[in-house]
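Below: one structure in structure tokens.
A protein chain is absent from this complex, but the other protein chains hold their places.
So that you can tell them apart, the chains are marked A, B and C in the order they are listed, and the count of residues begins at 1 in each.
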Amino acid sequence: MKLEGEYTFDGPREQVWELVRDPDVLVTALPGAKSLEQTGENEYEGEMNLRVGPVAGVFAGRLVVSNEQPPESCTLAVEGKGKQGFVDGIGHVNLEAVEDNKTLMKYEGDVQVGGKLASVGQRLVETASKSIIRQGLDTMNNALVARLEAQQTGEKMEFTPPSESEFAVSVARDMAGEALSSKAFKWIIGAVVIIILIIILVIINQNGL
Amino acid sequence: MKPAPFKYVAPSSVDETAGHLEQHGYDAKLLAGGQSLIPMMNFRLVQPEVLVDLNNISELSYIRLDDDGGVRIGAMTRHYQVERNPIIAEHLPLLYETMPHIATVQIRSRGTFGGSISHADPSAELAAVSITLDGQFKLLCKRGERWVKANDFFIGMFTTVLEADEVLVEARFPKIPERTGWAIHEVARRPHDFAMVGVTACLTLDGRNRVQDARLVYLSVGEYPVEAVQAEAILKGQEPSDEVFAAAAETAATQDTDPSSDIHASSDFRRHLVIVLTKRALRTAFERAIDNSQ
Amino acid sequence: MTKKYLGQPITRNEDPRLLTGQALFVDDVDMPDMLHAAFLRSDYAHARLKGIDISTALERPGVVAVYTAESMGADWEPGPPLVSPPPTVEDVVFNSRRQVPLVKDKIRHVGEPIAVVIAESRYIAEDAAEDILVDLEPLEAVIDLEAALEPDSILIHEDLESNLAAQLVQNKGDYQAAREQAELVIKKRFIIDRGAAAAMENRGIVADWDVKSQQLTVWDTTQAPIPIRNGLAARYGLSEHQVRVIAPFIGGGFGPKMMMFYPEELVIPWVAMKLGRPVKWIEDRRENFYATTQERVQYHDAEIALTREGRVLGISDQFLHDTGAYDPYGLTIPLNTQSHLLGVYDIPNFTSEIKVVFTNKVLSTPVRGAGRPQGVYVIERLLDMAAKELGMDKVEIRKLNFIPPDAFPYEQHYIDQAFAPLIFDSGNYKPAIEKAVELIGYEQFITEDQPRYRAAGRHVGIGIVAFPETTGVGPYEGARITIEPSGKVNVATGVGTQGQGHFTTFAQIVADQVGVDPRNVNLVTGDTAEFHWGTGTFASRGAVVAANAIHASAMAVRKKILEHASKHFGAPQEELEIEDGQVRVSDLPRMSISLGELAELANPLRGAVEPGTEPGLEATAYFGPKYGATAFGVHSMILEVDIETMTVDILRYVIVEDCGTVLNPLILEGQIHGGVSMGIGNAYYEKLVYDENGQLLNASLADYLIPTATEMPHIEIEHQETPSPLNPLGSKGVGEAGAIPVPALFAQALENALSDYDLEISETPLSPNQLYELLKGRS
Partner (left out) sequence: MNDHVNVSILCNGKKYERMVEPRLLLSDFLRHELDLTGTHVGCEHGVCGACTVLLDGLPVRSCLMFAVQANSHEVTTVEGLGTPENLHPIQEAFWEAHGLQCGFCTPGFLMTLVPFLKENPNPTREDIRTAISGNICRCTGYQHIIDAVQLAAEKMSNP
């Protein structure tokens, strides 16, 4: 499945890339991340207990960051594997400074979903992906804004993240906090890919409830 | 295809339910009609630790007419009950007309109003209708209760503003204004399948038969039921005509909605269907509005 | 021969049990101490299996055992080949690669079984299957048939040079010469996609090994219990008499339940013998989409050569056939396709090349129609396109090319799927199409109705196609009929039954011969302990091969009855009549004896039985046809398209069916209705969607769309009877007929409804989305 899109952050490119640096943040930035370790210079492996909507699952995730060109672009290769299936994805992220201090993010990726996920979750895969990406990026942007304002006023700003999606919630929580990092940023994109497959689990062409 | 093990509790009151949710948070999953949840559990896509069965809570099953003409529907009211209810037939004709579109007779025997809303499936008719009819939902938890407009309730696919400890207990719909017409149109591969695209519409006319208010809400074209705000704007104040309807339809398809592709329908085909169905729905709604103005 | 019951619309003997939930299906078998199995299946379409860790699974309470290919040791062996290469054709390529019980080293399609968990309940078995860790190395999946044959394609079976499973060329006359004389030549590519049989009952097996009696009993949802018994015995070193296979009531077959051996059919009995406890495995619906065979993918590059008058001089067709990951059925399906590529037409010149291709998809074996719908699709589409070019009427071009009635038996001069010369035994097509034209009001629709619809802005179209169905192939079936002292008549035969009404039609045949009420004829089928000669229910052969075997043994019993009675009454046989369970001497009402009493006399407890005579009123007989009986039919439909929503509504559906002697019109019509519903699925609803990685994207009944009552039209059927000269009953098969012509018919009617858009349909199944794409930019 091809994924591509744009998103505008309400902050300067350096700040956005700033938002993205320290690997430790991942453990908290990713919903229910149990463990996470850097296994190579640009390689991370972790186990996440992901939950979206009614669906939860333990997923082993692996992320490889390559062609990193701060503060512009990088390539992310993600593998996620769980009981319900697997997902392999590769994505390119590009940051571009645009007028009035905003940053335009362009992303495009190719995701391969397999197992139960692919076979019974087809109906809304693409919508699910869009939904997750948007929620994730919104949350980050809120965090960014909160952080920028915090820098000016010196005190932390409150903002309401979307509920239920624990992904969004916890990411937001951590973003609002002090430890913000580039790896976190990448992981969120990576997590997006992994979470797509979780979300896909939710989808079965059934009506009512 | 057998579900994974879970802890089962069946509270007999809303308060008890809130207690369980407070205790288990996201580890608990509410079981209403189960017509979407149980298939997912049978596929082992969903494996909740705790299942909180709402089916023993009789206090949540009712349909009431308020003095002001509004209608209240308890969260555990089942589809077949709404489908056959005279209050709904008289006061919420759009909802009444929608019910038979929902899945099949066996699903409607079990499926519940609140369950369908809380599940927040972008293809679910009830979610779209609730927005079209200006519905509000009452959410309850140990911390208290709050009302949320249907329009603000859905925030992502299968994602709503419900917090982990909250349960939706009631939906309320205001009286429909005079001189209002309605319509629901869907295109599905088979009539009982999820629609590839669906639209629910309400059109209210003023004294001079111009559009005073318009609602267009779509299924299966986005992350959640999508209201075509820009298309509505085009309609308001206008004298209804095929041209105006066409303009609104065009805007709905190009400005208001961003449908995805799946194995049944491409994004492109869905946009096409948005145009087709919008015109049809607006015509139907307009004719009915005229009839209701007699 | 008297025909009191045969041909009558008699209600079915089996129904009361089925209607009250008392009929035994495999999942209803319950035994003390029974264990339950769940299979761990591959998520990947193509991968190397590097390791399996079953330790956690084994620790789970309630788990009795977990087996992998390794655990099977010497008993691990691929399934047997079902079909050998055709001996009579030259330069045949044939690479037989068969499915394995459990994956040993390489996964070749999504859903291939890797391990089996045996536990106290299916719930626990599924819990434990999730505990198993598999280490594998994903490989690029081979999905597209043309890409699969590219020299640089990755290999599915690495011991082969390519992904070519089989190749065969057949010729009739001289196509090239015909092409040179032709005044019109049309070349087209046709693509037929995948569908599932999707019987309502998934597959299932219960196996029980009785240590004391050293007997293996297997309940199996199979269409072929006897071959399964013989195969299991051979595989596990048992005598055939140590194995009893029972195919009880089966919830629909449609072909895939004919497949032998499914991995589960090898593994479950093996486990039962290993553990000495009964084991049950019931396929669930998701497994059914990965573990049960499918059909229909073919790419055709076809050409038709005609005269200006519309006479077809020749057909050329090079096609690729998708066999999936393995090819246990060899060339059966594509040969069936070739047998139908010339339809019901007298076409002197023909050349066709089959290339069977391995892909990383579920195995392809016959599904109701079995290659025939593809062949009929190609020839009927080509005729439509030719008629359009020549400005001819669609009915006329068909009439012009029909095989004339006096040309039967008609030799095609090439071989069929049984490797025997393809011969159409009998047929009479012209009256059939004329009847259909009349019933649907073809002329009036074209001249009056359609213009009226057009004027009203409605898009309504008509279609009409003709097709043959080769049926009733050998080798043989048999039956044993016994008249009991109670007067009850017992019939035992080998073919399994999956809803075709054998309990009734076979009873009707016997009832006529031995003069009893069909209700008193008790049929036992599909139990190898009762009868163990025969092959199975497939290729629409039940009503031909088995029915005639039953007829033969009924005649033999009748002969015995008359001999015994004539001796008893001292009256000549010509003066005897059998009716209502009594044998009478004509005109002497008092001289009458019941069949029961006669049966007792025929089996005396004292005295002597004359030398040369057999005890009892019992006979066993067999029937094997010289070659297949060819049924045929004409289907016609009127449909309406909503060109805004792309929804299609079939307004009328008319069929003229000729399957020789009609045994039971009620049951016959039921068979046709069911076939048409699958055909409509294959035309507009049912398509298995594989992505480029070999993932099946619609493995649920929510996304794989089987027609329901709201999609089905009302079907009007007219019968024509052209008896087969090849069997005493004159019957022909009909089980698959309904499904065969529908996609071709649907395409023609759709083009006709949308003639202002000048569509050309060359693909099936279609969908609203595809129709939208086809219509885009046309007007």
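Just so we're on the same page, a residue touches a chain if its C-beta (ideal position, glycine included) is under 8 Å from a C-beta of that chain, and two chains touch if they have at least 3 such contacts.
Keep in mind the model is a prediction, meaning the values are calculated, not measured.
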item: Sole contact to the chain not displayed, among C:173, C:252, C:624 or C:728; value: C:252
item: Sole residue of C:147, C:666 or C:689 that reaches the chain not shown, by the stated touch rule; value: C:666
item: Hidden partner chain, touching residue among B:24, B:91, B:110 or B:288; value: B:110
item: Hidden partner interface residues of subunit C, rising order; value: 11-12, 14-23, 25, 27-28, 30, 123, 197-202, 249-254, 284-285, 498-501, 666-667, 669-678, 700-702, 706, 708-710, 712, 714-715, 738
item: Residues belonging to subunit B that touch the chain removed from view; value: 1-8, 10, 34-35, 38-39, 41-43, 51, 53, 55, 80, 103-107, 109-110, 190-192
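Everything below uses one rule, namely that only the chains that are shown with their structure count from here on.
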item: Approximate Å spacing (C-alpha centroids) for the pair subunit A, subunit B; value: 29
item: Sites on subunit B at which at least two other chains make contact; value: 43-44, 192-193, 263-264
item: Residues of subunit A touching at least two other chains; value: 83, 116, 120, 122-123, 204-206
item: Residues on subunit C engaged by subunit B in the complex (per definition of touch); value: 122-123, 126-127, 130, 284-286, 644-647, 685, 689, 697-698, 700, 702-703, 705, 707-708, 710-711, 767-769, 772-773
item: Subunit A residues within the subunit B interface of the complex; value: 51-57, 83-84, 116-117, 120-128, 130-132, 134-135, 162-166, 199, 201-209
item: Residues on subunit A engaged by subunit C in the complex (per definition of touch); value: 83, 85-86, 112-116, 118-120, 122-123, 204-206
